[in-house]
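Have a look at the structure that comes next, please.
Take a look at subunit A:
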Amino acid sequence: MDLIRDVLDNQLVDRNQHKIGKADGIILELRDNQPPRLAYIEVGMPTLMGRLHPRLQRWIIALEQKWGAKHSEPLRIPWSKVLDVGIDVDVDLEGEATTALTWEKWLRENVISKIPGGG
Partner candidate 1 sequence: MKRLRIIIFGFLWLPTLLTACSRPSSADEVKKELQTINSWATTAHMVGEAWRKGNVPTPYAKTTLQKAQKELHKEADTLEKKASGKEQEILLKHLQNLDQLISQISKAVEQKDYNAIAQPLQELATEEQAVSALAKASEQP
Partner candidate 2 sequence: MNKILMIALGILTSIGGFLDVGAIATAAEAGSEFGYQLIWAILLGTICVIFLVEMSGRLAAASKHTLADAIRERFGISFYIIPLIAEVFVDFLVLAAEIGGVCIALQLVTGISFQWWALPVAFAIWILLWKGTLGLIENGISTLGLITLVFVFATFKLHPSLTQLGAGILPTLPREDVTHYLFIAVSILGALISPYLFYFYSSGAVEDKWDEEYIGVNRMIAGVGMGFGSIVSLGVLIVAALVLHPKGIQVDSYEQAALMLTETFGYWGFILFAASLGIACFGAALEVSLDTAYIVAQTFGWNWGESLHPKEAARFSLVYTVFVFLASLLMLVGIDPLQLTLFSMAITTLTLPPVILPFLVLMNDKSYVGEYRNGWITNSVLIFTIALAFILAIVAIPLEIIGG
């Protein structure tokens, strides 16, 4: 499996084929005298921004902490939850139950539902 081509930046879909984000980062676990193990896939704006510039990452964390849902922690999906790596990455999770959708839910409840026709 080619991690950069097939996993990094690919769409993550949950058990119900709902989009929960993109594979913004891949975390390896280094071990002594053993090959590095694939530990997690990371999903979140800070992870993504960190790849562009560390300062962007700090800004986005500060912004996400201060406003709205006040949540900036990226979601870590253990590699054992990965079901299939095709064009999309299928994971054995319930999207709504994870923190990947914290902002989506916050906006839904606090902004969208307040606009007429959005409830």
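Candidate entries met the following condition: all candidates are chains of the complex that A comes from, given by their letters.
To be clear about the criterion, a contact is a pair of C-beta atoms (placed from the backbone, for glycine too) under 8 Å apart; a residue touches a chain by one contact, two chains touch by 3 or more; residues count from 1.
Note that the coordinates shown come from a computational prediction; the quantities given were computed from them, not determined experimentally.
A.B. asks: Once the contact definition is applied, which of 1 or 2 turns out to touch subunit A in the complex?
C.D. replies: In this complex, the candidate that touches subunit A is number 2.
A.B. asks: Can you name the residues of subunit A that touch candidate 2 in the complex?
C.D. replies: Residues of subunit A touching candidate 2: 4-5, 8-12, 18-22, 24, 43, 45, 48, 51-52, 87, 103-105, 107-108, 111-113, 115, 117-119.
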